[in-house]
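Missing here is one protein chain; the remaining ones are kept as they sit in the complex.
Moving on, here comes subunit A:
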Amino acid sequence: MSEDKLVGIVLVSHSAEVAASVAELAKGLAGGAASVPVAPAGGTEGGGLGTSSELIAAAAASVDRGAGVAVLTDLGSAVLTVKALLAEGDELPEGTELVDAPFVEGAVAAVVTASTGADLAAVRAAAEEAYTYRKV
């Protein structure tokens, strides 16, 4: 996978602030990951808590470089909305996948891995592996 076709990352949270902060955190912790396309899709279009399929679709389109898009979510309607978009419609770019990962740790792992030019499967595996990291 060439460096100019990086996997895009979309971070979907019920809260615009959480999504934006986790994006900033992941890029910050990933060091040289400035080039990784990461887009937050948080809250509703009106700025409230919730999920917006339009914000998700716009975020996915904005990070799509042709190498696939990994979507990480927090919970509830965020998960269901992404799944519904993937199952039924044509709103998300081709090669978009929902990644089953913890939101913060998974985002960091995904961004770091994507920054190496890894493909979507490797990005997904790295994010999912974050579940196995025990804190106690």
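Definition applied: a contact is a pair of C-beta atoms (placed from the backbone, for glycine too) under 8 Å apart; a residue touches a chain by one contact, two chains touch by 3 or more; residues count from 1.
The working rule: contacts and distances are computed from a predicted model.
The listed choices are "Dihydroorotase", "Hydrogenase maturation factor", "Copper-containing nitrite reductase" or "Dihydroxyacetone kinase subunit DhaL"; the UniProt protein name belonging to the chain that is not shown reads "Dihydroxyacetone kinase subunit DhaL". Only one of A:13, A:52 or A:115 touches the chain withheld from this view, namely A:52.
Across A:44, A:62 or A:116, the residue that sits in touch with the chain not pictured is A:44. Contact between subunit A and the absent chain runs through residues 44, 48, 50-54, 76-77, 80-81, 83-85, 87-89.
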